[in-house]
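Every protein chain except one is present and positioned as in the full complex.
Then we have subunit A:
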Amino acid sequence: MIWVSSRWKILLMVAPAVVLFTMFVVYPVLYSVWFSFTKFQGFGTPEFIGFGNYAALGQDPFFWQALQNTVVILVVSLVLLIPLSFALALLLRRKIPGGGALRALVFGPAIIAPILAGLIWVFILDPKIGLINRLLAGIGVAPVQWIGGDTLTPYAISLVFIWSSIGFAMTIFYAGLQLLPGDVMEASALDGATGWQQLRFVTIPMMRETFAIVTVLLITNIFKIFELVYMLTGGGPVHRSETLVSYMYFVTFTNQQYGSGMAIAVIVTVLGAIVSAGYLALARRGRTA
């Protein structure tokens, strides 16, 4: 390979990617970090105020509400989604007529744009015209404020997130199940393990890596939930249903408090980076195992 590896040829090959990446990813990150320490209203020069924006966020009830909503969505989604998608993978692994088509349909919501998913679910969750309240009215239950009320919106957002991700998580579990060594399964069956015992003591322990990877991927996706909030409630009423990123978007682009918005962006990035580092460590371990 040394023949084609002159210095300028190497430069030619790496330069486009490195320049684009540096200009449009690395530089913007540094720019945001710098802005998070300044006060800037869109004109004039940014004024350095140290941790002022971060301190102000600590006093901002909307920020804490957004953080709390993000945590609620995170916990509710993970607690429901991981067992459900795993169970669905076990179910769809059986020989079922049309099983391939079912797996494709279940994955379907994952390819729908989040913005369109949000619009679709307005017509399911809306207190007045939504499908759920229509069906509840049919059995005489009073309408529930799934979205737009004081408390339920984060749970409703979790539901939509679960809907859009269940096929994605199921597919990863399904792939993991296919990789289980058949002889171990057979041996445990010969030893007289019941279906439940086999699941509990053989299948699940052997899929620990897959569970970890699904969990970390879902966590990073949950931190990015924005379009669903944007479409379902717009963050309202009075910011009660914001997530961290939707509140960041509001503070930055609607309120034009750039310093404060970038401080939220930095907080989200740091939280996400901690999780991604964990993911890369796990993935690397998974490959050598």
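In this section, contacts are C-beta pairs under 8 Å (C-beta built on N, C-alpha and C of every residue); 3 or more make two chains touch, one makes a residue touch a chain; residues count from 1.
Heads up, the rule we're going with is that contacts and distances are computed from a predicted model.
> Among "Carbon monoxide dehydrogenase", "Sn-glycerol-3-phosphate transport system permease protein UgpE", "FAD/NAD(P)-binding protein" or "Acetolactate synthase small subunit", go ahead and choose the protein name stored in UniProt for the chain not displayed.
Result for the unshown chain: "Sn-glycerol-3-phosphate transport system permease protein UgpE".
> Given that one chain is not shown, which residue among A:63, A:168 or A:250 touches it?
Within the whole complex, the residue contacting the unshown chain is A:168.
> Considering the whole complex, which of A:68, A:194 or A:255 touches the chain not shown?
A:194
> On subunit A, what residues meet the omitted chain?
So the residues of subunit A touching the unseen chain are 1-5, 7, 9-10, 12-14, 16-18, 20-21, 23-29, 31-32, 35, 88, 91-92, 94-97, 99, 102, 104-116, 119-124, 129, 131, 134, 163, 166-168, 171-172, 175, 185, 189-192, 194-196, 198, 213-214, 217, 223-224, 226-227, 230-231, 245, 248-249, 252-253, 258, 261-262, 265-266, 268-269, 272-273, 276-277, 279-280, 282-284, 286-287.
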